[in-house]
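A single protein chain has been omitted from the complex, and every remaining protein chain is retained in its original position.
The letters A, B and C name the chains in turn, as written, and every chain counts its residues from 1.
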Amino acid sequence: MARDFEDHCWKDVVDPDTLQIYQAYRRKTYVGDKPAVLAIDLYNKAYLGGDRPVKEVDRQFSGSCGENAWRALPPTQKLFAASRRAGIPVIYTTRHVDTGGVHSTNRNASREADDIYDIKAELAPQADELVIYKERASAFFGTPLIAHLQQKRIDSLIICGESTSGCVRASAVDAYSHGYHVVLAEECCFDRSLLSHKVNLFDMHHKYCDVMHLDEVIAHLASQPAVKKAS
Amino acid sequence: MARDFEDHCWKDVVDPDTLQIYQAYRRKTYVGDKPAVLAIDLYNKAYLGGDRPVKEVDRQFSGSCGENAWRALPPTQKLFAASRRAGIPVIYTTRHVDTGGVHSTNRNASREADDIYDIKAELAPQADELVIYKERASAFFGTPLIAHLQQKRIDSLIICGESTSGCVRASAVDAYSHGYHVVLAEECCFDRSLLSHKVNLFDMHHKYCDVMHLDEVIAHLASQPAVKKAS
Amino acid sequence: MARDFEDHCWKDVVDPDTLQIYQAYRRKTYVGDKPAVLAIDLYNKAYLGGDRPVKEVDRQFSGSCGENAWRALPPTQKLFAASRRAGIPVIYTTRHVDTGGVHSTNRNASREADDIYDIKAELAPQADELVIYKERASAFFGTPLIAHLQQKRIDSLIICGESTSGCVRASAVDAYSHGYHVVLAEECCFDRSLLSHKVNLFDMHHKYCDVMHLDEVIAHLASQPAVKKAS
Partner (left out) sequence: MARDFEDHCWKDVVDPDTLQIYQAYRRKTYVGDKPAVLAIDLYNKAYLGGDRPVKEVDRQFSGSCGENAWRALPPTQKLFAASRRAGIPVIYTTRHVDTGGVHSTNRNASREADDIYDIKAELAPQADELVIYKERASAFFGTPLIAHLQQKRIDSLIICGESTSGCVRASAVDAYSHGYHVVLAEECCFDRSLLSHKVNLFDMHHKYCDVMHLDEVIAHLASQPAVKKAS
């Protein structure tokens, strides 16, 4: 719990001069009031090719996060279990296979199988959980997410999923802009590029979000009185 | 003109395996139709303490980008001059000193002088140019920018300013989400952290924007017929 | 063509004093450049119970616009045909049957058949036409419509559909806010309440939109050179 503000995965890529410049952002991190988990793009496509290096799976499955995705799978299952125990809603994002030409990034896309945007079975939504379909990187852009959050009286978010440098970042920045306190569960975020993963977590931690280790988030959730799920 | 898609400042920090993974994003970059320049947060605060290393100016002027800001000043003057010659509008963002508690990042702020959010004199807006006041990182969030772009029939943006990893990135992602073709003028973007600058340009180039060198942008603007400025 | 600015369906409900107060809004109406048709909520539910008075169909089919819907059907077919001939895209809105609790109005809803939000067969989208699924009154709220409009370089809208005092109005106000010139095709808009229909058209004509008669819109479209459809 008493870890340092900079005790995170970016330690080996951000130099001491830069850390010193960012001293002004130091503060106590915390999980906010009335949180929801926002699980970004945990669909099959991210896991294609299996638990192997990204550069290997990428040859056949462009867009897969390979071993980075698989490494985050057990921690994400733990996060979901602890959240549901504490009565905290889990909200998912994914996308439709065909969106009429509006895409979340500029990647040259080829034809895609029908189930690649289904949520990975091990992380599947429960019957009453909300799935938001988006066409852009941010979970807020072009979706009714803000209305659902307001109707459920959710006041903060715990964000996980992929990619750290893409849809997670765009969603986290938008959540901060809308006035939410945002936690990123470090071990539950992943990317195809480790450097982008680390630098984006560094950027967000200092500017917009509290990057917290999963055990810190879990300890917080376990300390909450069990509440019945919001209808 | 015929430079490689990856011939940019991130070459010395992104490893070959990662570049290979991102092959699917290769495409021809270009300045879009009916562009406007969007100049992000070129206010005095970014230049405080003068043309010295960030870690030195930061002691007295938290938030200054020091020598990184000053290095981008002449290229940005060139970009503005070429844009005005070609009849392309320059739109600025800045912020009010006091915004009632909604801030663009989590930095611990102290009291600030009255002119620190005035646009730097060397880059000042001309009499008829639009200045957007924002409270969050993105030039689109909580501002009427989209209405002004639509009324001026602007169909693409050339973005410059600071910080690459903060307000430039948030604005560029939002511009892409809204359907604009976005160019980032590499030498006219700056940040306090060189690593964040490089990795964010890398991220945006592959996902959302065309990062172009200033000479490529200038060559494009010079090739356009001179048009009279939109009223 | 040379009809008076106030020669519209509201003449019999708005008194002369009020018309005089609104003199300052008089101007020449016109169809804007690069328009798209935005067809609001032309789904089966609006036509249920057939071409009979609303108070009769309402007993069995709450939400039906009865004879008001059926009266607007042939003019709307004409509008669509003329638009397609002129190469102008037709964009539809509808909604999903189940949206997890976020609704476009406060009506007490009962269980609904599966096809009630399918577009009415006589007005059905063609294979390549865009359908936007929304959960709120406005076609812009919580949808990626703005990105599609921008990507297609659409600069103005011709709005039709239902209800005039609900989703048409909310969509028209949002379109104006975003900077689009908006035309409402009078004979192609409908409502369950004639008074609300007339007063809302009056409000929008003076504040935000050009309410035009269908023959004026058709004459404009027929005068355009036939263009091939945008891809």
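Quick note on the criterion: contacts are C-beta pairs under 8 Å (C-beta built on N, C-alpha and C of every residue); 3 or more make two chains touch, one makes a residue touch a chain.
These figures come from a predicted structure and were not determined experimentally.
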item	value
Partner chains on view for the chain not depicted	A, B, C
Touching the absent chain when the full complex is considered, from B:H8, B:R136 or B:H213	B:R136
Residue in contact with the excluded chain [from C:G49, C:P144 or C:G166]	C:G166
Options A:K78, A:H103, A:K120 or A:H178, residue touching the unrepresented chain	A:H178
Hidden partner chain, residues of subunit C it touches	13-15, 17-18, 20-22, 24-27, 54-55, 58, 62-63, 102, 105-108, 136-138, 141-142, 165-166, 170, 173-174, 176-177, 179, 192-196, 199-200, 202-203, 206-208
Residues of subunit B (touch criterion as defined above) contacting the omitted chain	99-102, 130, 135-136, 141-148, 151
Sites on subunit A contacted by the missing partner chain, in the whole complex	146-151, 153, 155, 177-180
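The rule is short, and it goes like this: only the chains that are shown with their structure count from here on.
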item	value
CA centroid of subunit A to CA centroid of subunit B, Å	26
Cα-centroid distance, subunit A relative to subunit C, in whole angstrom	38
Subunit C residues counted as touching two or more neighbouring chains	146-148, 151
